Structures are given as structure tokens and as C-alpha cells.
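Here it is, the structure in full.
With one protein chain withheld, the remaining protein chains of the complex are depicted in position.
As written, the chain order gives the labels A and B, with residue 1 at the start of each chain.
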Amino acid sequence: MILFVSIFILLLLAWFGAPLFTLILSVSILGFISQEIDLTVIPIELYRLTNTPLLLALPLFTFTGYIMSESNTSQRLVRLSSAFFGWLPSELVLVTLITSALFTAFTGATGVTIVALGALLYPALTRTGYTEKFSLGLVTTSGSLGLLLPPSLPLILYVVIVQQMDLGQSITIKQAFLAGILPTLLMIMVLFLWSIWQTRKHPLNKQTRQHSRVNAKELFSAVSDAIWEIPLPFIVLGGIFSGVFAVSEAAAVTALYIMIVEIFIYKEVSLKKLPDIIIESMTMIGGIIMILACALAMTNYLIDAEIPIMLFDWIQSHVDSQITFLILLNIFLLILGAILDIFSAIVIMSPLIVPVAMSFGIHPVHLGIIFLANMQLGYLTPPVGMNLFIASYRFKKPITEIYQSTIVMMLLLLACVLIITYVPSLSLFFIT
Amino acid sequence: TAQAKTLKIATLSPEGSDWMQKMRAGAKEIKQKTSGRVKFKFYPGGVMGDDSAVLRKIRIGQLKGGALPGGSLLKANPNYQIYSLLLSYKNQGEIDYVRQHIDSEIKKGFEKGGFVIIGMAESGFAYAMSSKQAISNITQLRQQKVWIPTNDINFQKILKSFGVTAIPLPYGDVLAGLQTGLINTVAMSPIGAIALQWYTQINYIIDMPLLYSLGILTIDKKSFSKIKPADQKIIMDVMNKAFKKINAQNKKHNKESLEVLAANGIEFIKPSETELKEWQEYADKANQKMVDTGTLDPKLVEKVKKLLSEYRSSKHK
Partner (left out) sequence: MKFFINLHKKLLQLERFLLVSAFLTTLFIAVLQIILRNIFDTGIIWGDSFLRISVLWIGMLGALYASRQNNHISINLGVNFLPKNYFRIIKFIVHFFTAVICMLVAWYGLHLVIMEYEYAEMAFAKIPVWLSVAIIPIVFFIMSSRYFIFAILELKGKSIANEITGVIAENKNFIKSKSSS
């Protein structure tokens, strides 16, 4: 009874605009009180944010994104992508999907892709003539793609955990990276085709459609226009692979480089404006980090009370075939992806799920792909998918508008996840 | 019925690992033998956080204990450092002999510091491993890009006393760092080097055990004292037995891991007599510093020296 009253009150408070972090905190507080645990655990968990991997990338990449959005980088990007790929329909959509996927693979899954790249891609898309709704949906949706690509940390973590288990079947990181390729391509393909279909009746700006064929002059001019920004990906990748800096340091190099280029070379951002840009981007990050930190506290309560394990036990007791197992697994993982942070979810659940899944004849690498594909979708699942909130916050749009603009793409990705789940050969094509 | 005690224990060991299997088996036995009065709940895989976070949660009572690296409990018992002195134990036999004689004293020390030790098992010896160049002496070491775990100030002091400047990196960046040449020399146990995949980038190992480390299963003294003495004894007996098994198994695994490393074409470099002497001189100086700063009881150091010479002379006979 008390439980239902509390839930009702919290929902009401949420409805009327209480900050999300206080709602998450109240769930944790109620939970810890019911477990008779000293509430000092809450600041302890908030402090554990300092142990979250790759977190430094969040403020640094966000700052970089904001600096680029203050300058004309997005125009240069549009021009560049149309000069190179203008012969493709919806080339900017493809650019959005691919860069977002790669960016997420490198930065983990904290929503930083939406915040950092969104600043660049959203104006580029709307400028090209895509509707606001479509652009919002695309940027939000593609923000979560990429979890299955190397060097995605969650995927590595999954493999490391499975390797430690005594399964009689060992898997490697290389296998997992290979397994993620086709599923990711499937998701990109589906979203890409859908956006071509979507824009068939609304031709884009004629201006940007001019260069439907590669034109050497325009190509040269577009490249020289962006000559200082083009080297960035090469500097980052080259730096990582040559050992000049670690993956976790790439964000710092990027931030410094872009700061110098936009302020001193393009001179599109004045040095005097720098503090304002820092404040604006770090306020955004503050909002997100607050949620991440408070989510740690709630996760800790769920773990302490062993709620995910109880849920999974319940599922397991209702399963008699591979199909029902997979269906329930999909639902379970979707919920998990919406309420737990991804690292905790992997650490707690994969040792439990893997042996059961294997007993139903599911390959552990395939399971890893299913696991992460569901988590990825969980970020987009209304009403509580984290990336939906981040997009709403980033683009200053009501959450309902974000729901509306992402729902179709989310359903398309759901279809992809189902295909990934029930067609193991898609994941295992390069492996077996 | 008397109320059941649930002992919540956190550890970094992942579910399904050897440690977890043995601890779970022990917990099951304890539950049976105490007729359900004492239950264990494990939180494996670091879900409760790193050592510092786990200790914090023990202090506020959310957790009752943890299976932790011995080094993380130094505050409770600085004398634990006797086991991690540099180059003090030349082989497995020596450390086994010393532990036989002083483990109980070390455990008492922890208890005084507020932690009841219900199990101790070795993680094993760490060795210096390098990817680029065979190393056998200190001069060569100084030319390497030596990795040091972030914030490990003690280790940094030791390396400094060897004249080595080290490159701090978090654990997660070490493998890539070795691949790219960001670093080329690390210290790690053979089991660890294999589990973390570092061995794929390693070409040489100095055949000289650097330092020894242990994992410890501990329960907060306050919580432990609330358990009936008879049940305390059951917990002690069962878990001690389980940890003896873990210890034996780890010893075996470390030995096998060294063989795996050799089979992977990694070269074992044996320092010459004079080189060994030089290593030892530097190590002794670093160890002496710990005694001088008062963190390690000189009496205990003397005792261990005596034990070692006892063991060595018995071996020579």
C-alpha cells in the first residue's frame, strides 16, 4: 500500500515538473530506508561517479561540440558531405548515422554523442531542409548506435566477464567486435532507408541539392574551406594508434585542437566568449552528471535488494523453450537498460544470463550482442529512456516532442533488435 | 528462532570465478551448519565499487565485509606490509614457510584494527614484464617506459629509489598502452597478465619474484561479534578451509601460468649474481625505509629474517 502511494506521488511530482534527479533520489531514499541502510550511502554512491570509466570525455567533448556550434562548422560539414556524397540520396543522414555510431563506440554510452555531435548535426540537418521533428528524431536515435562496434567499452566488459566464467567455451574480444558489425550495419541501413522513404514527398532545399554529381571544383573548395577541421579525426585516431595518447585522453586533445582552430584560425569564436561557452556547456553537463550520479545510488539500492536477480529468477521459472526465453529476455533487458546503468547491468546480469542462455543453445557472443542491442534500445524506450531526456534537455524541447519524433525510429530499431535476436547468423556470420 | 544474520560481502572477483565458487560453497556449508542462522550474500564483480567504496560501505554498515586485496586494509594493520616487501622472498617455499609462522599474528593485527579475517589466499608473486627489451639489471630498467598504477604512491616511491621515472596510467589503458608503446614495462602476477591479456604484448620476464600479494576475506569486527561464538567458530573453520583450497589452487595456477607464458614464447631473463646483488641492495634500502618511517614493526622484520635464514639453512643441508 505504502509502495503504491509513494509511486503515485512520485509520478504526480514528475508530471508537474520535479527535477528528475530528485525523483531518482527519492526512490533510492525510500529503498534504502526499507532496507534499513544508513542514508550516507547516497553521497557515497554519488562520489562513486569518480570511478565511472571514460567520464572525462563527457565534459570535454560537450565543450568541443558547443564551440563548434558557435562557429560555422556545421555549414562546412554540410557542404563537405554534399560535395563528396551529394550523389547519394539523404547523404547527410548517412553521415549522421555513421559518425554518431563511431563516436558512441569510442565514448561509451553516456549520451555524450547527442550532446556533443547533436550541436553539430542537428543544425546541419535542419539547414539542409529536414524537418525539425525528423532531425531531432534522427540525432536522438543515432546517439545510441555504436555500442556494438570496437572499441566499445561495454562490449569489452561483457567479454572480460564471460571469459572469467567456467563455461567450457571461451570467447574473445575480437569475436565480439566482429559479431557487432552486421547488426550495426542492419540498424544503420534500416534507419537510412526509412529516412529516404520519409523525405520522398518533401524534397530538400534545392540549393543543397545542386551538386548531385561530384564536382571537382566544389570538392576542392569545400575541402579547403574545412581544411583545419578535417585533420581532427586523423589526429585523434593517429594519436591513439601510435600511442601518443590513450583513448581516454583523446577528448582533451580534441577540445584543445578545436578551441585553437575556432578561436585563433577561423576566428569565429572570440576569446572573450569562451567563459560563456564553458558555462553553457558545463551547465548542460551538470544536469546530465547529476542524473548519472543519482542513478548510481538507485542502482545500488536495486543491487543491494537483489531486484534484478529476483526478476530474472522469475523469468527463468516461466521459460520452457528458446523462443519464450528470448522473448522474455528481450523484455527484461529493455527494462534493465532503462533503469540500470549499463556497466552495472552487464556486471550483475551477464554471469546469470549467460549459463541459462547457453543451456537454450544460444552462443555467448550472440548473447552479448543481444544484451547490448537491447540496452541500446533501452536508452530510447519511452517513457524513461535516458537519451530521450538528454535530447529534450539538449535541444530545449518538451519531452513529449522527443517521444513523438523518436517513436517510429525506435520501433524500427526494435524490429532490428528482434531480427538480431532471432537470427543468430547475423551476429555469428564472421565467427563460425 | 534467533534472528538470522545476513553477512553482506562485496568483492572485485567476478561471479563464476574460482574465488566466488569456493566462497559460495563455503557460505552454503555455513548456512547448513548454523541451521540458517548465518547467511552470506555476495556482491561480486565490483558492483559495490572499488576497495575504498567497499570499506566506506562497511563503515556505514551497508556491507558487513569484503574479499579484498590485502593492501587495501593496510590502515587496519600496517604490519601486513611484511608480505609485500620487495624481493624478500626468493621463491614459493620461502613465503609459504614464513606465512606458516606469522599468518596468525598478522590476522590478530587486523582484528585489532577492526577487521576479523576469515580467509587469506595468495594472489601470488608479481614479476617485471617487458615488451621491448630484455631487462636483467637496474640500468636497463631505467631506460624503459615503466607503468605504474595511477595514484599508487608507495610503488612510485619504490621506483624512485631505483632511479626509475614511471608513467602512471589507469589499469584500463595498460593493454592498449603496451600495444602502442606508450609503456613497455609492467609488474604483474602471471595469472593477472593472462586474465588481463597483457601477456599478448609481453616478450620478456625477469625471472625474479618481485613482491607477493594476498586476497583477504574479512568481516567487520562489530558485526562479527554479534554472532554467537559457536557460529563464529563455524564461520572461521569453514571459510579458512575454503581459503586454503583457494590458496592451493592459486599457487597451482600461478605455476601453470608461468608455463603458459613460456609456451607463448616469452623469454625468462635470469639476472647474473652481481645483478641480483644490485637489485637486492636497492630493494633492501626501499624496505628499510618502511621500517624507518615506523609503518612496519622492526621486531616483526627481525622475526621474518630469522625465519628466512632458518628455512634457507634447512634447505641447504
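Keep this in mind: contacts are C-beta pairs under 8 Å (C-beta built on N, C-alpha and C of every residue); 3 or more make two chains touch, one makes a residue touch a chain.
Fair warning: this is a prediction, and the values are worked out from it, not measured in the lab.
**Q** Hey, which of B:Thr165, B:Ser272 or B:Thr295 is the one touching the hidden chain?
**A** Of the listed residues, the one touching the omitted chain is B:Thr165.
**Q** If I consider the whole complex, including the chain that's not displayed, which of A:Met284, A:Ile370 or A:Met410 touches that chain?
**A** Among A:Met284, A:Ile370 or A:Met410, only A:Met284 touches the chain that is not shown.
**Q** In the complete assembly, which of A:Glu70, A:Glu249 or A:Glu262 touches the absent chain?
**A** Going through A:Glu70, A:Glu249 or A:Glu262 one by one, A:Glu249 is the residue touching the chain not shown.
**Q** Which residue from A:Met358, A:Ile399 or A:Leu414 sits in contact with the chain not drawn here?
**A** Only one listed residue reaches the unshown chain, and that is A:Ile399.
**Q** List the chain A residues touching the unshown chain?
**A** 13-22, 25-26, 29, 39-40, 42-44, 46-47, 49-51, 55-56, 58-60, 63, 244-245, 249, 251-253, 255-256, 275, 278-279, 282-293, 383, 389-390, 392-393, 398-400
**Q** Which parts of chain B face the unshown chain closely enough to count as touching?
**A** Touching the chain left out of view, chain B contributes residues 52, 56, 59-60, 75, 145, 148, 150-153, 156, 165-170, 182.
In the analysis below, only the chains that are shown with their structure count from here on.
**Q** How many Å are there between the centre of chain A and the centre of chain B, using C-alpha atoms for each centre?
**A** Each chain's C-alpha centroid was found; their separation is 38 Å.
**Q** Under the touch definition given earlier, write down the residues of chain A that touch chain B in their complex.
**A** Its residues touching chain B are 37-38, 40-41, 44, 47-48, 51, 53, 161, 163-166, 173, 240-248, 300, 303-304, 306, 344, 347-348, 351-352.
**Q** In the complex formed with chain A, which residues of chain B make contact?
**A** Residues 8, 14-17, 21, 41, 43-50, 53, 56-57, 60-62, 169-170, 172-173, 176-177, 179-182, 195, 197 of chain B touch chain A in their complex.
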